[in-house]
Each structure stands twice: as C-alpha cells, then as structure tokens.
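A single protein chain has been omitted from the complex, and every remaining protein chain is retained in its original position.
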C-alpha cells in the first residue's frame, strides 16, 4: 500500500518536472514570438517545485537513499550498527515531525486567510502548502515504518532488511 | 539584559542598512544601553518571503518586512508601493508613517498580525534605465524587453512592454547580453550595484517611489518592554525617516551626477505631461486590484486610500512651505 502511494508520488514528481519544463518553454516561446510570456509563470513554477522536489522523499527514505558518512561506522560491530540505524531513523523523525506540524499550521493559515501571490492572476498560496503537507506526511509515515523495522531487527539481532520491496 | 534579535533580509551595505544601524545605535543610546539589538544580516535567519510570519511568530524579535510580496496578507503595508503621482520619498514615508502609527483600522490589523510598527523606508524616485534603446515616449515601451519589477511590471506590461522575469542579480548581465533593453531602477541603486555601467539612458517616471519596506517588532516582545523603552522606539519612527531621506536624496543626487558627468554620460529623457498621464492611467488596474485585496482584509479601502492621499498632500505642503528638515536653517 505505502509502496503504491510512493510510486504514485514519484510519478507526480516526474510529471511536475515535465510540467515545469513545458511551462518555462512556453514562457520563452511566448516572449520571443508573441511579445508576452505566460501570466504568472514564475509563481506556477515555484508551486510545481514543491511536488517535484518533496514528493520523492518518502520513497528515497524507503530506498535508504539519504547520504550518510561511513568512514567511522564501517568499523562498528554489527549489533552496534543495527542500533545506530534505529538512532538514525529516530533523529530523522526529530526533524520530519516538526516540519510536518509546521507545514500543517502554515497550510491552515494560508487557507484560512485566503492569502494570494502578488501577480497577474492572484493565485492562492495554499495549494503549495497543501502539497508540502502531503509530502511530509508520507515522508514521516515511511520514516516511522523504517524505524519500526530497524528496531525489530536490532531487538532480534538480525540484519536490517530492505524497505523498498519493489525497488522503486 | 536580553539582547534582541533583529533580522535583515539584505546585506550590510548601502544607505538603508546605514540608517538601520543608526536607528539601532540611537535606540541603545536613548535607553542607556538596555535596548540592545543584534543584527542578523543577509537573510541568515529567514528570507524576505518569510519575514512576516517569522517576526509575528517570534523567530526574530524585530526585523524588516518587505510589503511588495504581501499584497493579500498585508495590504496596509503594500499600499506604500502603489503607483500614485506623488514622487518624493520623504513625503511618502511620512504619510505611510502616520498611517502605520495611528490609522485605527491599521492598528487593529497590526495587532492581529502580532506586530508593532517601528519605522518605514522608501526607494528613491523611479527611473527606467535603458541600454542602447531609450524610453523617450510611452510609445517606445511597445515591444521593449523589460525586466518585470514588482508593482511596475503590470504597469509597463499594460503599456505593451515585453516583460522578462529574471532575478535582480542577473539584471546586469541581462542588459549586457541584450536579454532585456530596460529595467525599472533607482539612480542610487543603479550606481551601488554597478548597473550604471550598462546604462545609456535614464527616464524618470513620475510615479511614487516604493515605500512598503518597514521595520516591525514582535508584539509580545514589544509589550514586554518597559513604557520608557516603548516610548524611545516610538519616538524614533519619524526621526529615522528624516535621517534616511537626507542621505538617500544625497546619494541619489551623487549617483545622477556621477552618471551624467562620466566620459560617456547617461542621457536623461523627460517624458511629456501626456505621457505621464498615460502611465498613471496604465497604473489604475494596480490600484483597483489593491482595493480588492484591502477590502478582502476587512478595510474600507476607499477611506484608507483617501486618508493616505490626504497625508501625502499634507506632507507635500510641509515640504513646499518649510523645506526638508535638513535644509531648514
């Protein structure tokens, strides 16, 4: 289930990059051939950046793709290394859960106050923040899942299993 | 003693930064060293986009808020950017200062945002700077490649300009390569950023300067201060305007002098009165849109704007009859 949602989110992220690409291209073409670009192109690009960048965080976490430094850790005995994996996931939650909380507050503020971007179309500010909340929710869920799996492995003294069964 | 955290999105350079340091020095001096601010320059704590929420939530105790990004959240501050006909920074700042210090509906709105107002700044008068092509009449705007700059973007777009969205740091190179022909700028700012090297001409535009950049304090922090300290800060609001306006006008005059007396001087074009009127006309939609934003925030937009214009007239009259404070005997 979580994997399928993550696959969907990666697809949305990719489509957002495609949309960025097309939007910027249309803006250039408009400027060169018609003397006017796409209205609020900059605002739209910035909003699209949120899913493009943050949606893949959950699956990156499942794939354990967050860069860590191995220099010292390669000398750890296996048992210690397993507990360190638990610690890593917990410290991740120390930043990810407050970020989710902060995003939720900003979303409700922007939604409640009806804040708009300064620009041609007066686009609302809440959608980008809503996308931020979605990205962080999935990121937090996946990180808790990883923490639980690593904790179980550490308690049983077994190797830490993969968390991205379909390798996406 | 608690050292207060003061956040500035920009670097520690230029006339405005100097005015902020003067203000902070005065606050310390007049409070016997008890109002001690540590300035965090260059957006180290948060960028201009996040200044409003950051100060109202207490990330910094005080700091600069740029209203240009906040038309819908902070229309009472954004009002200072409106392209009206008065084009004197000193007059504009004093009018905005009165609005932010005492207009009742604005006081309520600031309290809702958990902010206390401390001081206002403005740019020097607006110029359109061009390389190769020049803006000699409004008809020249048609098809002209211009950098989209804040509130002036829609105005020149409406006059037929081909607006290019680009980072302000790329303006120099954008002109160098011909990506843009012209950019809204200010004489002093152009020289400070070396943009003047690119410019062949300047066309003063008779619209009011942007005056939506203001210093605010987190209201909880302000209310924790002693009454004497609050009085010190309130007393500085108008004084920092006079201090800053004097230096800004001098810097602007020096910049114009430098550009017009250099080896290949910048040519200054004055638009005709009809052209001025056409630009004011093209600026109307910006004002209409602002009224909608202000109304959405619960203001009586017509009344607020009328009061602002009344104050602009009042301070223009003070200038015309008494002169600038630094020119009075």
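Per-chain numbering from 1; labels A and B assigned in written order.
FYI, a residue touches a chain if its C-beta (ideal position, glycine included) is under 8 Å from a C-beta of that chain, and two chains touch if they have at least 3 such contacts.
The definition used in the following text is that contacts and distances are computed from a predicted model.
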item	value
Options "Peptide/nickel transport system ATP-binding protein", "ATP synthase subunit a", "TRAP transporter large permease protein" or "Nitrogenase protein alpha chain": UniProt name of the undisplayed chain	"TRAP transporter large permease protein"
Selected residue (touches chain absent from view) among B:31, B:49 or B:101	B:49
Option from B:178, B:285 or B:323 whose C-beta touches the chain left out	B:178
Positions on chain A where the hidden chain makes contact	10-11, 13-15, 17-18, 20-25, 27-28, 32, 42, 45-50, 52-57, 59-60, 63, 65-73, 76, 81, 84-85, 87-88, 91-92, 94-96, 98-99, 101-103, 105-106, 128-129, 132, 168
Interface residues of chain B (partner: the chain not displayed)	2, 5, 11-12, 38, 40, 42, 44-47, 49-50, 53-54, 57-59, 164-167, 169-170, 172-174, 176-179, 220
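Heads up, the rule we're going with is that only the chains that are shown with their structure count from here on.
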item	value
Separation of mean Cα positions, chain B and chain A [Å, integer]	36
Touching residues (chain side chain B, partner chain A) in the complex	53, 68-73, 78, 143, 145, 154, 157, 160, 162-165, 289, 293, 296
In the complex, chain A residues that touch chain B	27, 31, 35-37, 41-42, 106, 109, 113-118, 120, 122, 125
